[in-house]
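Moving on to chain A:
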Amino acid sequence: MATKKSLRILILLAVVLVIAAVVIVSQMSRTKSEIVIGVVGARTGDNAALGEKQANGAKLAVEEINANGGVRGTELVLALEDSQGLPAQAVACLDKLIYRENVLAVIGDCQSSPTLAMLPVIAKAEIPLLAHGTSLSITQQNNPWVFRTRANDVVKFSSLVGFLVGEMNYSKIAVFHDSADYGIGGADAIIGGLAERSMDVVANESWTPGDKDFSSQLINIRNTKPDVVIFIGPMVDMGLAMKQARQIGIEAQFAGGAGIESETTVGAAAGAAEGLIFAAGFISSNPDSKVQSFVSSFEEHFGYKPDDFAATGYDSIYLLAAAIEEAGTDPADIRDALANLEYQGVEGTFDFDSVGEGLHTMAYGKVANGVPTYFDPNNQ
Partner candidate 1 sequence: MLRVQNLTKRFGGLVAVDNIDLHVREGEIRGLIGPNGSGKTTFFNLISGFDRATSGKIEFMGSDITAGSAHGLARKGIARTFQHIDLFKGMTVLENVTAAAQCHARPRFWSSLLGTPSVRKEDQALRNLAMEQLEFVGIADHADDLASSLPYGLQRIVEITRALATRPALLLLDEPAAGMNPTEKQDLVELVRRINASGVTVIIIEHDMRLVMGLAETITVLDSGSKICEGLPAEVQGNPRVIESYLGSGGVGKKQTHAYAAEPSGALDVSGASQNPAAKGQDSFILSVDSLNSYYGNVRVLKDISFKMREGEFTALIGANGAGKTTLLRTISGMMSPRSGRVLYKGEDITGLSSDRIVARNLIYVPEGRGVFPALSVQENLMMGAFRRSDKEAIKEDLEYVFGLFPRLKDRRNQKGGSLSGGEQQMLAIGRAVMSRPRLLLLDEPSMGLAPKLVDEVFETVMNLHDEGLTILLVEQNARAALSVAERGFVLEVGSLVHEGPAAQLCDDPAVKAAYLGG
Partner candidate 2 sequence: MIIQLIISGLAIGSVYSLVALAHSLIWSGVRAVNFAQGEVFMAAAFVALTALSGAGRLPALPFGAAVLVGVVAASLIGLVIYNVAIRTTSKKGFLYALGACIGFSTLLQSSAILIWGSTGEQFPAQISMVPLRVGSIFIAPQDLFIMGISLTAMIILYFFLSKTRLGTAMRAAAQNREVAGLMGISHRLTDSLTFMVASCLAGLAGILLAPKFFVTPQMGSMISSKGFTAAVLGGFGSIPGAVLGGLLLGVLENISAGLISSSYKDAISFLIMVLIIMFKPEGLLGVKGGRKA
């Protein structure tokens, strides 16, 4: 009967299609000969900028390492995937890297929620993940394969508070943060840090990431007459917030955590960022020779100054290279090597603790003439 025939043909057609799909998806598996490191990060979508910097930092590191003969004589190869900053996509990227590209280890994602989604996959695949999200919970899933190569929010902001109160003797501190994990986590850290000194913030305002107009919140802050306003949020937002803060006449000292000194933010602040104090693992004007050489070669490669994210990507690759150099290409060995590694990177000294936190100290900087400068309060 007619339908029988079309049925047969349809099944045939469907089967063909599915096979085709499977083939296309499972094409281009890599040979295991080279050392492949996966990079997961947003390359499209709202946070594409972060992913781009992270990737560029990693690219630079790989180039340098290969120029010096690679690791154990074999070249490092990067496999970059776009997570769009979305958890489900991040997992897809990770899968592709692990089961297609046969990566030895993965760095990324530069945001927290995609990173969190990746953790179970990592635990199952049993390869090291050098995470760049700063949300505290990432290192609290007791996942032995996770190493964080950026200072988490608590470290970053409690030390910032320590610096502002301890070294600079400010007392009336206002915090203005976005309502995303970075902002909320940061604000908590600051309030916690102040609580240790039995102090509290004079104002605690927030904005929704992507907001363009902050006047209403800033007016509330202005009315509390703070000494310092700490900004925490997406780079662009922070810049706009600072600019508008000055525009409505807030004269307080501005401060913030890593990222706030980025060209993006300072540019968006259009002058308002002048004199801004920030705490970061990485400061591009850090006189340290290692940092300087990184900054100069990064700038000539990509045409803009590296920031936190770039530096993290850069350090992560070097950390892996060191670990592989020492332990070979067995993931478990690499993990153990990382755990015991002590390494001086552009972000500072890495020394992974039991949960996999790498950075424990911060450097401080000040924006002068639009450029972040390394800042030592003692010789001011």
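Per the selection procedure, all candidates are chains of the complex that A comes from, given by their letters.
Everything that follows uses one rule, which is that contacts are C-beta pairs under 8 Å (C-beta built on N, C-alpha and C of every residue); 3 or more make two chains touch, one makes a residue touch a chain; residues count from 1.
Nothing here was measured: the structure is a model prediction, and the numbers come from that model.
Among the chains 1 or 2 offered as candidates, the one in contact with chain A in this complex is candidate 2.
By the touch criterion given at the top, residues 43-46, 48-49, 51-53, 179, 205-208, 210-217, 219-220, 223, 236, 239-240, 243-244, 246-249, 264, 267-268, 270-272, 304 of chain A touch candidate 2 in their complex.
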